[in-house]
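Structure below; questions to follow.
A protein chain is absent from this complex, but the other protein chains hold their places.
Showing chain A:
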């Protein structure tokens, strides 16, 4: 699903150049649930941003679902993001003046899907995350866990190839974190490829493979015995 070869990325910080990714080689097969770990500054978020086409690598190749991702202009990048990727953020990033249903249907809106169909689909995904009853609530009326579940529904709405989650449990307490992970595991069981960036070992243990990053290099890439989040809820 994802092939990355010799990926380099550096940032210009004033006169200093900060080399963040120093040659990443990394493949993800369809249906995998991978966690990317590392201390802050290890480059895990940068890697995720490049995978999410929000940022561009300086060197190296990136192929997503057999499409080479290179030198995209913003328009094509936006279309690819819409078609291939679903984002889950640490701070949820719901649009605060739109209710849950409208938030979920946003990716569909940018696909140009008709309102009626959009609403049906969005409601379906809200149901899937167990929030159908909250469809008309604004994000400010939801708890943190609920917000993240709405965000997951939104990421799923356009039926993307890959879900990219950047610290999805970073703003949640342990119990809610596990609930969210349970949901993510369930989605993965249905065959969706998911990448989770986290620095919490217990969250990482709930994925199927851990990739450890340090100073811009992969130092460790191992499969794990997945711990089911359900057991902890």
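In this text, contacts are C-beta pairs under 8 Å (C-beta built on N, C-alpha and C of every residue); 3 or more make two chains touch, one makes a residue touch a chain; residues count from 1.
Operating definition for what follows: contacts and distances are computed from a predicted model.
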Which of "Nitrite reductase large subunit", "Putative ABC transport system permease protein", "Membrane protein" or "Small redox-active disulfide protein 2" matches, in UniProt, the chain that is not displayed: "Putative ABC transport system permease protein"
Absent-chain contact - pick from A:18, A:95 or A:228: A:95
Listed residues A:7, A:20, A:64 or A:106, member touching the removed chain: A:106
Residue of A:44, A:81 or A:121 in touch with the missing chain, whole complex considered: A:81
Absent chain, residues of chain A that touch it: 49, 52, 54-55, 74-75, 78-79, 81-83, 87, 89, 91, 93, 95, 97-98, 106-107, 109-111, 115, 154, 158
